[in-house]
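Removed: one protein chain of the complex. Kept in place: all other protein chains.
So, chain A:
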């Protein structure tokens, strides 16, 4: 027997189940290359639910991702470091935790969906060396996401420009049932081995220590400072997610323990609501802010602001801004209440 032919058989035995790599790999590569170019920032992950982002990224998100650097001028709070002290941040976060704890607990079934509605403004800037601020394009979207609670249901994301009356872009997010995800793309149907990605986590810690450990674990594995990773992990966790009251409170209590978290002061969120923000400055030159209602301390959304003049960006420019309008548990994808 010819050994090259036998080797060919060995290779076939070692082949992946699907001839093409998973779609999430494409998104990962494009996101990483975009990040590489727009190294000044962490890419806005606003459009991605924490667990399901790999799938969510499959459609319109990719456009936002590959746009790379996103900037907006919303409210210029200046490039100066936040004036307030860390203890003020702790007070805000304690207030947020208290507000979270007082929310009614919602019974969530596996076959339901997390509905998250948000609006976002960001500016996509071309990546070329010679491109300047004049080449920037505004991305202003209203986004509705229906994310399967246990990861087996077929979810959906709908994005629509906020002005100009453009058409909605709908991304299907097929659920993972019996280890198989069925994709329909351009009229073609494909299957892919999978594991269900739950969008509601019942296993989250309900105490600050446990949650901080969870954030450190979830944020790990990058070359960024670990406090930055933990802070970003908190944002990833609560973004487009329903979190049980006790766990949500634990998230804010845990963030209060992360060194370097400061207060930005009064800000307006993307929906124009007055809020206060706690923030952590990223080594990449921007500041990530979590915005809370000024009075109730309910979580309103997030924002990313440039703090250094760098890569054609000015200190104080808002890179992206998202306001959460609604989070609900619904029975069917497409249902909004």
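Heads up, the rule we're going with is that a contact is a pair of C-beta atoms (placed from the backbone, for glycine too) under 8 Å apart; a residue touches a chain by one contact, two chains touch by 3 or more; residues count from 1.
We take it that contacts and distances are computed from a predicted model.
Quick one: the chain not pictured, UniProt calls it what, "DNA-directed RNA polymerase sigma-70 factor", "Tricarboxylic transport membrane protein", "Stage III sporulation protein SpoAB" or "Sugar ABC transporter substrate-binding protein"?
"DNA-directed RNA polymerase sigma-70 factor"
Residue by residue, what part of chain A touches the chain that was omitted?
These residues touch the chain not displayed: 1-4, 6-11, 13-16, 19-22, 24-26, 28-30, 32-34, 36-37, 66, 68, 126-131.
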